[in-house]
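Of the protein chains in this complex, one is absent; all others appear in place.
Then we have chain A:
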Amino acid sequence: MVIVDVKNLVKRYDKLVALDHLNLSVEEGEIFGLLGPNGSGKTTAINCILSLLKYDKGTIDIFGKKMSPNAYDIKKDIGIIMQNVAVFDELTVYENISYFCSLYIKDKSEVRRLTQEAISFVSLEDFTKFHPKKLSGGLLRRLNIACGIAHKPKLIILDEPTVAVDPQSRNKILEGIKKLNENGATIIYTSHYMEEVEQLCSKISIIDKGKVLATGSKDELKAMISLGEKITVEAYDLNEEHLEEMKRIPNISSVLYSNNTLEIKSKKGKNNLIHVLDYLQKSEINFGKIYTEMPTLNDVFLEITGKELRD
């Protein structure tokens, strides 16, 4: 079942086109990643999906119904975790979660129960009476998440929830998101951290300049590009002639050499590494460490757009 269906979404800020006929389709139970550099339109897309932003063209359906600001029956099943922490400084951890939960749930005892569950879920049991200003960045992010998921939504939208978070907290957050998904929630996850998206998401849309450039699983996306693998060799005393000869090895698309590090990119094909090693031995080139990498989402993005994700 399609949970979120966005068709031909156009959003303009005067002459700037923030979303250019954007299409997204999120299936039930997925962790859907929206991957793109800063300013690519991820947050704008999320705000349009949530009916916070007016859009110029297109349709947005959630749970099979048209999304609008008054669609309270849809909104009650959505949880949002904003890019910026959105909690009251004057309220404690417990009070914040309870307040946001009470905007969705009427029954007082139910709010209490769900608040406790959310606190346990993000492991903030020891901080329930703390005010947000007393929390570290990581704990604050966890509070932000708890406020968004306490009412047990069916669809959870996380907009760059790990920005400026330490690695330990980041791992906790990512584990938590997986757990939420295992518990049945459909998740939309926006980020410009490709490692996170790669690790977490079952389907990914790569977005840039308000357009979806490619959509698929990570393997599907990697299969879309010509890059086969990257071979990195610690090599000594190479000259221009060597580099030119290496470029003539089958499937090798580029060769770069600097600071005794040789970087070779190859197209998809068999025995690329063996061919490179053969050449190094035949040419009596001294070499040390050698390793290969499969293409990353950054390579996918680089090949599609000609620029790095974090540019």
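The criterion applied here is as follows: contacts are C-beta pairs under 8 Å (C-beta built on N, C-alpha and C of every residue); 3 or more make two chains touch, one makes a residue touch a chain; residues count from 1.
As a convention for this text, contacts and distances are computed from a predicted model.
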### Task
Out of "Putative zinc-finger domain-containing protein", "ABC-2 type transport system permease protein", "Peptidase M75 family protein" or "Biotin transporter", flag the one the UniProt entry gives for the chain missing from this complex.
"ABC-2 type transport system permease protein"
### Summary
Across A:Gly39, A:Pro69 or A:Pro250, the one contacting the chain not displayed is A:Pro69
### Message
Touch as defined at the start, partner being the missing chain; which of A:Val6, A:Val87 or A:Met246 qualifies?
### Response
A:Val87
### Summary
Touch assignment to the omitted chain, from A:Ile3, A:Ile78 or A:Val233, lands on A:Ile78
#### Entry: Hidden partner interface residues of chain A, rising order
13, 47, 50-54, 69-70, 72-73, 75-76, 78, 80, 82, 84-88, 90-91, 95, 98-100, 102-104, 106, 108, 147-148
